[in-house]
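Worksheet for the structure shown next.
The complex appears here without one of its protein chains, the remainder shown in place.
And then subunit A:
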Amino acid sequence: MDLLDRVARREEPALKLLYDQTAARLYGLALRIVGNREWAEDVLQESFLGIWRNAGAYRASLSPPLAWMGLLVRSRALDFLRRRRAERLHLQVAIDDLAEIDALTQEQMAPGPQQGAEASEQAAALHQCLQRLEQAQRQVVSLAYLRDLSHSELASTLKLPLGTVKTWMRRSLEQLRKCMARHV
C-alpha cells in the first residue's frame, strides 16, 4: 500500500484515504482489546496520529501495512488499558462492556477477513487455522494475544477455572502450530 508512503510524505489526503480503508478494521481491533467504544475511539484517534507521525518508520519494519498499523493500534490499546488500570477506574466498566463487545465480535471468524489487497497472507493463514478451532478455544488464544494476558489473567477475565484455560490453550496452540506450519 503506497498510501503509507504518501502519509510519510505528509500528504493529508492520503491519511484520509488510509483512514477510510482501514478505520473499521482497526476500530474493531481496538474495541476488542479495550472493550469500550469510547476508549476504542480514543485509541483509534491516538493511533492515527501515531501513523501520521511515524509512517516513515513503516518501511523499515518490513511488515505488511495493515499488520504494521495493527501492531501500533494494539500497543496503543494496551498502553491505554495500563493507564486505566493505574487509575483503578477501568475494572467495572471493562467487565460491564465485555459481554457486549464479545457479542459484537462473536462472529469474528464467520465472515472472514476481506481478502482484499490490504489483508496479508499471514492473516489469511491465521484466519483459516482459527476457523478450525472451537469458538471458546479461539477466544482464549485471541484474547491472550490481543490483551497480552497470562493464563491466570485469562481465567479471571473469562471466569473460567485456571486448569480449563491451560488445557484449552495447550490444545489450541498445538492445533494452530500444526495448521500454520502447513502455510509456511
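Methods note: a contact is a pair of C-beta atoms (placed from the backbone, for glycine too) under 8 Å apart; a residue touches a chain by one contact, two chains touch by 3 or more; residues count from 1.
The rule is simple: contacts and distances are computed from a predicted model.
Engineer: The chain dropped from view, which UniProt name applies: "Enoyl-CoA hydratase/isomerase family protein", "Iron(III) transport system permease protein", "RNA polymerase subunit sigma-70" or "Carbohydrate ABC transporter membrane protein 2, CUT1 family"?
Structural biologist: "RNA polymerase subunit sigma-70"
Engineer: For review purposes, identify every residue of subunit A that touches the missing chain, sorted by number.
Structural biologist: Touch with the absent chain occurs at residues 10, 12, 15-16, 19, 23-29, 31-32, 40-42, 44-46, 48-49, 52-53, 63, 66-67, 69-71, 73-74, 104-105, 107-109, 111, 113, 119-120, 122-123, 125-127, 130, 141-142, 144-146, 148-151, 169, 173-174, 176-177, 180-181.
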